[in-house]
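One structure below.
Only a single protein chain was left out; the remaining protein chains are all shown in position.
== chain A ==
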Amino acid sequence: MQAALTLDLAPIARADRWRPAELAFWLIPVAAYFIFPDNLVLLTQIAITALFCLSLDLILGYAGIVSLGHAAFFGLGAYAAGLLAAHGYGDPLLGLVAAALVTAVLGYVTSFLVLRGADLTRLMVTLGVAMMLYEIANKLTHITGGVDGLQGMEVLPVLGQFEFDLYGKTAYWYAIAVLFALFCVARKLVHSPFGLSLKGVRLNVGRMPAIGAPVNARLSAVYTIGAAYAGIAGALLAQTTQFVALDVLAFNRSAELLLILVLGGSGSLYGALLGTIVFMSAHHMLSDLNPQYWQFWLGALLVVIVLFARDGVMGGLRGGQRRLGAALGRTKQ
């Protein structure tokens, strides 16, 4: 153990410590509540989409599984929580747990399809699964309401205490609390040996069996977890809007999510959150400014960010931090 003594193990031992910037980041939702009290519905949507994006980051950013059908899990979770609430089981947390379980099962089962191929195959398989689910929900009108959406949800107060109000205050804090709790779990996950092995799979899948790692089991596990996260996000949307529209399963949602993650920067958890904030704020502001052609400007913004900031918003921030550090270093000399 002579060796270990001469090496400073701090970089690996402290890798999971909370940094000041992270703590500062989590003040944003608190500040937003007071700065934009009239936009709580939008802010709640951002929190839910951020959780959805986090789930994609786990499977794509960490494990490298590309998906064009992640809305399958989001939608299934929304319908699971929605149907429960429409049939007299309106406890929100029960709805979340049910959504997580149902989507985890679907995630586990479909993971074996996803594992069979490489990237392009995976895009097709995930897309296919989502399309099938969409049409099933479309067809089963007596259960899902089809294109009219699922109505008649009665969501009980959170923890039996906090009733959902007209202003969306409860909905907002509920969504933020769930997002933060699941973020902390995801953070634990990515800093664990399991998370390290996922990075290993993404960086060099061919090497992993040679160091004794069962690659498929790891990928199945993370795909299942990612599915459950997406399901919970869907359930949150259903509960906070008390309605499930068919478009929870739409292709658009999957594609947009992929876009948000690339925009934010994948593989860092915070990229998913920042990407969602930037994308949805821009979406909101641009559609206000230019209701007819706002997508043009959104497209332009995406191109600019992806071209000039490698690894998205997170990459841009890291680059900025480095340059700032270098500049400060120069002025000191």
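Keep in mind that, in the parts below, a contact is a pair of C-beta atoms (placed from the backbone, for glycine too) under 8 Å apart; a residue touches a chain by one contact, two chains touch by 3 or more; residues count from 1.
Assume contacts and distances are computed from a predicted model.
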Requested in this report: Leaving aside the chains on screen, match the unshown one to its UniProt name from "ATP-binding cassette domain-containing protein", "ABC transmembrane type-1 domain-containing protein", "Succinate dehydrogenase cytochrome b558 subunit" or "Copper resistance protein B".
Outcome: "ATP-binding cassette domain-containing protein"
Report summary line: Missing-chain contact among A:T141, A:N204, A:N252 or A:Q295 belongs to A:N204
Report summary line: Out of A:P29, A:G90, A:G195 or A:G264, the sole contact with the unshown chain comes from A:G195
Report summary line: Sole touch to the unshown chain from A:A221, A:M280, A:L302 or A:L317: residue A:A221
Report summary line: Missing-chain contacts on chain A, rising order, are 1-4, 6-7, 9, 11-16, 188-189, 191-197, 199-200, 203-204, 206-215, 217-218, 221
